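Part of the complex only, each chain left as placed.
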């Protein structure tokens, strides 16, 4: 008898009960102000993940030796950010409630707000580490508060001052820089130079890690809606992820991959490889 | 002294006061459920319109002899359909209030709702003629009522039964067909065969015409988010527009051009040519 | 508890036991002589099938009311045609053995040979109806006998003279025309004019139907490796499929969709829509 066709990110096909990390997709991009398309990221990553090895020569470890469960994509209502965020919060809470680590694939960066809401409920002392080209700290965008351009401002409202650490930022408007000057968040321009220091400061505190892939230089990662020249390199990103692996990562996401803007497919391939390295690093 | 750089659709550069038709763009696609991108349509049409002639060999008329004003694009908040519709209604009402005919370039099909709201206020007996591949008659889409897939249902709620005439439809779900069976709208499958008869019936009633470009066969118009094989041909569309020119068109729009899906650029070129023919036909 | 992510062609998700038609993908294109890429067809169709409705306004029927099972893709060894054909034959035989109708998504046209081998074992009087732009009747191609360009010649060797009916052909070399002149197959140039007559002749004989999508005009179906101008139109294809629905179709396939050659995505969308119409027509 023939089997149903189960599709997961490569090697993320254990049973739910035995999984320590649970992946899901959040294909939502309705507030994207420039060029939409991140809704296709999770599906593309599942397909393309079979073009990489399960084995990492960087860590000499194999995905076949860890337990990750891919629970597929949420079906999110385009045009309704609040409802989409509710669905994301609920899925995240379910995973956290079962004692597992949620791993979300966006979608635009706004989706992070749903996951942070769930994590902050469980971990009142939650900190956030953000790798990103853009500060995402606006009070509103064209009058809208639930926008990708405001997502970290909304997170700051939940978590309070001094809880958000931003790295790789190279684009912000004047109001965002002023907001940072008031020490609401810790913003580190251009690179990861101060990451190790921050990691030491955080110690064992619960950390949510949000990786906006446009932190990478567009030469290495063109498949994103708002490419910002002057970004970090893949090797620097891998090193930074290694530093993060010493922290208490209670949830993480990868967002802003927009496959259609990269006909070479290498952005999706790089995203898959980065996901493999994160899963192997953050698994415990 | 050098001049500022004014950009309009070709030959739509008269002064506002003398214009009889006023064009504007409504670059909004947040509720698009499949493949977004129509937000780029109005801007692409302005640029590419300079690749066509102002003169029409179909009508032996010249755009240089009519008065159309292009008022540019609205700046619409992505992710907030209700606010976007308000802005569209307001712009439409302004144009109507000045005794001119509004001509909107979408955007996804939902934008039509904003214009219809304004027109129905001024013309209580408003009728709508829709050319489209999809019925757009759902009660809701994933629980959302302000969605491109529901736009004609929302219009029907405003206008009442028997006011909407749909042509070229070749995709609908069972619930939409049942809705039509109850005679809420008049749905004509596949082509324009019954158009002349409908035109006769409408006589001098005020008519809003909404042209979803995916009514065309995707072979001729690939640049759209949800291509549906089996559509009408360009020559049939021109003939149908000629029939409409006998009616009392009080407003009209063109929507669902998504330039990025057509690297040949011919969809945008066809949209520009169709716009020229409509402007020449509907001008009085 | 979260569920595994099952992915199928839209609405083909019943249980295997209750299915009457069983779909599978055969992603193989190693012998493609011009431009490869059909290996991506089945995966693309599964993803994109969610852009069409389950309901058909052509037949006023719904996929939700029939039972089809999508068993996913075979994992075929690139570069080894004989082994790939064995795997295809085995899957086809399994489905036939369970009293169900196999529906294969190629892949290059060579994959049809695997399915025909299995069908001919069960049905010694098997006939084949082929819609195609190319005759595919060469004795060999650069010395290779298992090539897409020879697939109907290989089928003819199994089935004997007078069993293969070819429609829509508009490209052949001199040797193929000579082969046809010897009445080994029945070749109908350009269109489906003689289809109804052939259908009458076939009566209740077991028929395998192979649909090379390049039978369509490249304007409507650009996403294929060897586009041949002068093809049939979508509406003609739908009519022809309606004629076929009166026959005893014991198996069928769709092949030669190469999604990457069509950035508009309309070829994949058309393939999905055609598949829906075939499933609704051939289901009994």
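All chains are identified by letter, namely A, B and C, in their written order; residue positions are counted from 1 within each chain.
Quick note on the criterion: contacts are C-beta pairs under 8 Å (C-beta built on N, C-alpha and C of every residue); 3 or more make two chains touch, one makes a residue touch a chain.
Bear in mind the structure is a predicted one, so any value in this text is a computation, not a measurement.
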item	value
Total identical subunits in the assembly as filed, 3 in place	6
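Going forward, only the chains that are shown with their structure count from here on.
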item	value
Equivalent interface positions on subunit B and subunit C, same or different at half	different
Inter-centroid spacing, subunit C versus subunit B (mean Cα positions, whole Å)	38
Subunit B, residues touching no fewer than two other chains	none
Residues on subunit A engaged by subunit B in the complex (per definition of touch)	29-33, 36-37, 39, 75-81, 83, 141-144, 146-147, 260
Residues of subunit C defined as touching subunit A within the complex	1-8, 13, 16-17, 22, 24, 43, 46-47, 69-73, 94-95, 98
For the subunit C and subunit B complex, residues of the former touching the latter	51-55, 57-58, 60, 62, 217, 219-220, 234-235, 238, 263-266, 269-270, 273-274
